[in-house]
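The structure under discussion appears below in the form of structure tokens.
Complex shown without one protein chain; remaining protein chains in place.
Labels for the chains are A and B, by order of writing; each one numbers its residues from 1.
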Amino acid sequence: MPLVRIALRKGKSEEYRRALADGVHQAMIEAIDAPPQDRFQIITEHSANDLIYDPSYLGIERGDDIVMVQITLSAGRKPPQKRKLYQRMAELLAKNPGLRPQDLMINLVETAWENWSFGNGEAQYTK
Amino acid sequence: MPLVRIALRKGKSEEYRRALADGVHQAMIEAIDAPPQDRFQIITEHSANDLIYDPSYLGIERGDDIVMVQITLSAGRKPPQKRKLYQRMAELLAKNPGLRPQDLMINLVETAWENWSFGNGEAQYTK
Partner (left out) sequence: MPLVRIALRKGKSEEYRRALADGVHQAMIEAIDAPPQDRFQIITEHSANDLIYDPSYLGIERGDDIVMVQITLSAGRKPPQKRKLYQRMAELLAKNPGLRPQDLMINLVETAWENWSFGNGEAQYTK
């Protein structure tokens, strides 16, 4: 049930971007029980002018490697699960591709279970 | 009240992309009574590496023609209307541009009626 948008600066390799996407997905599997096959992700690259971030909001020192991850998912996870998701994603991305935890911004957008069609014009979660 | 984001692989013609956008909009008119003029759509094309999908989640065989449609709209449609929307969109896009229903993923994000300004700095739906 997630649709994931990952935004970063232009210039990273395909391998780097793939590792980001892999880590984001793995964290969802581990922390919020996303099905391993439930993977739909859109990665976008942006110029410096078009990816704007504050370098110290809330005392966190961000740099140009910033990655903004916006996850649309079905409602129902409780705050502890969400916190676990953030923590695990930061851990996994720190390992590979080596993203500093300071440079990971995450936002969840929750939606109803009947708000998804995964193909064939059907609402698979409410059949 | 919808803002529609349509993501697909790079390489389709302008005509193909326009037909996608037309079909998505027509389905909204027919299935959820969207006003015909209420059309605001953003189409984005992505490389194979940057548009990631599972080829068989929920038993649906997806291919590289996959289209991810994310629709932000005002809250209030009931599940039967949403199901009708998915079904009609799949039908229309199968006719033109010939999208396989397996390759259509749809996600709805619902928002409040006062969450829109269509110009002039006004909240037209709550005046």
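In the analysis below, contacts are C-beta pairs under 8 Å (C-beta built on N, C-alpha and C of every residue); 3 or more make two chains touch, one makes a residue touch a chain.
A quick note: this is a predicted structure, and the numbers were derived from the prediction, not measured.
Chemist: Touching the missing chain, which residues of chain A?
Modeler: 7, 44, 46, 49-54, 56-58, 60, 62, 68, 70, 79, 82-83, 86-91, 101-110
Chemist: Go through chain B and note every residue touching the omitted chain.
Modeler: Residues touching the hidden chain, for chain B, are 3, 14, 17-18, 21, 35, 37-45, 72, 109, 111-112, 114-124, 126.
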